[in-house]
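Scroll down for the structure; my scribbles are underneath it.
Every protein chain except one is present and positioned as in the full complex.
For chain A:
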Amino acid sequence: MGSRGSTLSKIPNVDKLMQETGFSQAHIIRLHDRFRALDNDEKGYLCPQDFEAIKELAMNPIGDRIIGAFFAQGPQQETVDFNSFVKVLAHFRPTDKNRPKESTSPDPINSRTNKLKFAFQLYDQDKDGKISRDELLQVLRAMLEMQVTEEQLESITDRTIQESDTDRDNAISFEEFRKSLDKVNIEHKMSIRFLR
């Protein structure tokens, strides 16, 4: 189709993008359309206001954190270009079990480790590599209903940390995080079917 070709040509480095993320052409085009739809002023990039305009995200307790994750590629990032947009979304592709494991190439973006890293990032806002007690408390506060008191929140936080904190530093490092979620089927829970 003519439009497809022209859309693809508008996107810089489309082949590299497809290879890195594993999205097919159809997906890339769809995502590009969505990108442009979100981009209110035709700027060519997205800023936080564009994301905040999605009203369902406002009803999501961790909506703001997800938005933040898009802007987390570099320090003080203000804009999200299409490539970054797609790369972040690539985390949610279902894992490709049949992909041959090449030890030399890096993990694909939608590997289990990278999905976990994305999730870790949601908690670890200050990017020190650890989920501190306060960070966990904030997340819990956001996700638990109002009737839970502060003390209960703190207790839950403590207990959560206690469960997974093996080196007793009162914070959860990425390794501890990964280990505690060992039995959870991440491939299932962090994948969206239509991004396959």
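We adopt the following convention: contacts are C-beta pairs under 8 Å (C-beta built on N, C-alpha and C of every residue); 3 or more make two chains touch, one makes a residue touch a chain; residues count from 1.
Everything below uses one rule, namely that contacts and distances are computed from a predicted model.
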item: Undisplayed chain, where the name is taken from the UniProt record, one of "DNA polymerase delta subunit 4", "Large ribosomal subunit protein bL19m", "Sodium/hydrogen exchanger" or "Phospholipid-transporting ATPase"; value: "Sodium/hydrogen exchanger"
item: Full-complex contact with the absent chain, from A:Ser9, A:Gln49 or A:Thr149; value: A:Thr149
item: Contacting the left-out chain in the complete assembly, out of A:Thr79, A:Ser111 or A:Ser180; value: A:Ser180
item: Footprint left on chain A by the chain that the document does not show; value: 31, 34, 37-38, 51, 54, 56-57, 60-63, 66, 89, 92, 94, 97, 119, 122-123, 133, 139-140, 143-145, 147-152, 154-156, 158-164, 168, 170, 172, 180-181, 183-185, 187-195
